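Following: one structure in structure tokens, then a few remarks.
All protein chains but one are shown in place.
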């Protein structure tokens, strides 16, 4: 049985629903020779800011049970460096190019959306709103519905590209946050970013991450991510969802599709196995074939409950 | 080196900081012959409601990466059954008796606090506020600061026993919630309860838990729990904290103490190894000895950051 | 009773994806009765987190516990690849096993898949008692340990869905035929059954229709195996819920709700 894996997400067609998650796939080039990049539905870059950033001091990562914490500090080459050094390669990969971006201020977000949206070869803009809002005492932009709505609306006005908002899971009510993003004009939602977490070295009496807190990712968070995707899907906000969190197999991907996502992103698993995205795509195809699912889109939201 | 493991929590002295977490240790009796109950600092019972409850349909549990989801449905013998059939044994265990309780309404909470608080042999009352508030459309009592403050205040008036409030982690701002509980009169805070989560059987296209959502526990959530304990500890609310979430070893316990907890609870690990609580207590003593820590209380909040 | 750390002695590959784990150092389980189970963990990290329940296939000399496993998920796959010498953690014996044969009854054991394990144990333990074993599988290559069954002295009948061995059809058809053949439609028969849940349901229906004593060994989602997590609940007539790990895994079919 041949399975049709094609999906359209935020108006952009993808050869399959598997997208490499931001910050876990470098700028694509890092995985050349380690996997077949054209086997991916899409590839999301490391988060880009207006200016280059050197990132946080080490230690930046530590392992936890079935997961890891990172505080890379959004190290990136900046908009210009990206356009000059990274995008040309990405355009040759035979996969959809998602560009993740962020700012430290409202204006930086808008500048980034505008500049990146103007680059040919950028298929989808993904807005990372899990960054500390300096004006509001460092609380994430993404936790306050009115702030988020305005921020998304401003970015929305700055570009015509498909604009996907990546939600933070560190909230009481993900649906309220999702609704605010959609009201602001989001074409899709990515769910979820990392969960704020901490690890302590009891012998050294210090946090294992230089910055104290970091973001938890990996299989450990999958059940939380799946719950949030399902909650938002059930709210019927009218935009497609990209499910993220601990996906490591085709069956994991299918679970997110059933919960209501129409693309899924593979993050931490690419560290465990650089071929993970392509393998998940293969396994998803095999899963569909085994289950007699002709079009992968038939899985989307097909959970019986 | 002999290590002094004694702690005082909410005015009650404990032989060591290790408490068996609610819902993971039955009513104590289940572990007779499987571990030395008198080696525990305390033992928290399954959550008690005014009337007995049969609990949820099966499947009630499923495994996830380094964790599990449960939706037992707060099955319990009710206040009367507890006083008659369970408490007499608990009083003979040589450990502090924590009684966890909950209600479906405001009045049920108060009735429970009052009835349980009147029983001799109950050392600590632990209030589970992660239950759906039927009046508010099933949202947990514990996510709304004003509601929580009033609920705690009402229970506070109903009993003189030490009253510890067990916080839900499903919130944007754990400090705001913690503050509300303390304003209501809590003598201590237990942090955290399970995180709302979901698991899907992709082949059967159904949630793996009969009720759809359930609570995630185990090592997977430890980094989130540790972060929340640290956040609340740093806020300096003036009440002691009991750290909970994925604790499986003496070193895990030490991490929570360093983050600011003065007792810790071992939950899911008792399913992996019925001797876990006693083992964690032994390992914590060995850790202190190795580190030259004379009094376990010296670890509390001693993180350098 | 505590988890005992020990080592895998042998990992015997059988047909059809089945294998037998022979675990040494299990003298603490030696007194186990057929139908009882152990909780088993391998030498892995915190994932899979929970131990797995396995009915005992037999207790061999020198404290070697044997269990019959088929790979279905993550835990069993890790056991499948565990080489001799791999560390194992074993708690048991747990639960309530099958009651011994009764003087006036013929025991008809009905087995499917890994459900063969406790029933073969029963047959071996009660050698000489009037025991028959009806063993069903999809196809001949899913049948395992046939020699052991024969050696146990149990009268063996095989049913395969594709007819590649024994009677063609479901094990329940073979059961009905056998009951029809027995005096009084098998009135002096007791059914002991372990296998997939569809099979348990079908056997239970037959027992109800023919008013036969029937004991079923159930599975259930287990976290602890010791009655603490309340995960393995099963609805019964005598109480709202009983627990597979404490009150079972063997239940009187008549008590199931």
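Going in written order, the chains are labelled A, B and C, and every chain counts its residues from 1.
The criterion applied here is as follows: a residue touches a chain if its C-beta (ideal position, glycine included) is under 8 Å from a C-beta of that chain, and two chains touch if they have at least 3 such contacts.
Treat the numbers as computed from the prediction; the structure is a model and nothing was measured.
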Exercise for review: Pick out which of A:11, A:55 or A:88 touches the chain that's been left out of the picture.
Suggested key: A:55
Review point. Among A:70, A:130 or A:263, which residue is in touch with the absent chain?
Key: A:70
Revision key, fill the gap. Per the touch rule stated above, chain A touches the missing chain via residues 24-26, 30-31, 33-35, 54-55, 58-63, 65-68, 70, 72, 75, 218-219, 248, 268, 270-275
Study note, to complete from the structure: Contact residues on chain C toward the hidden chain run 43-48, 74, 78, 81, 83-87
Exercise for review: In the full complex, which bits of chain B touch the chain not displayed? Write them out.
Suggested key: 65-66, 219
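Operating definition for what follows: only the chains that are shown with their structure count from here on.
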Revision key, fill the gap. Note: chains that touch chain A and chain C both are B
Review point. Which chain lies the greatest distance away from chain B when centres are computed from Cα atoms alone?
Key: C
Review point. Using the mean of all protein Cα atoms as the middle point, what chain has its own Cα mean nearest that point?
Key: B
Revision key, fill the gap. Rounded to the nearest Å, the gap between Cα centres of chain A and chain B is 34
Exercise for review: List, in ascending order, every residue of chain B touching at least 2 other chains.
Suggested key: 65-67, 218-219
Revision key, fill the gap. Where chain C touches two or more other chains at once, the residues are 45-47
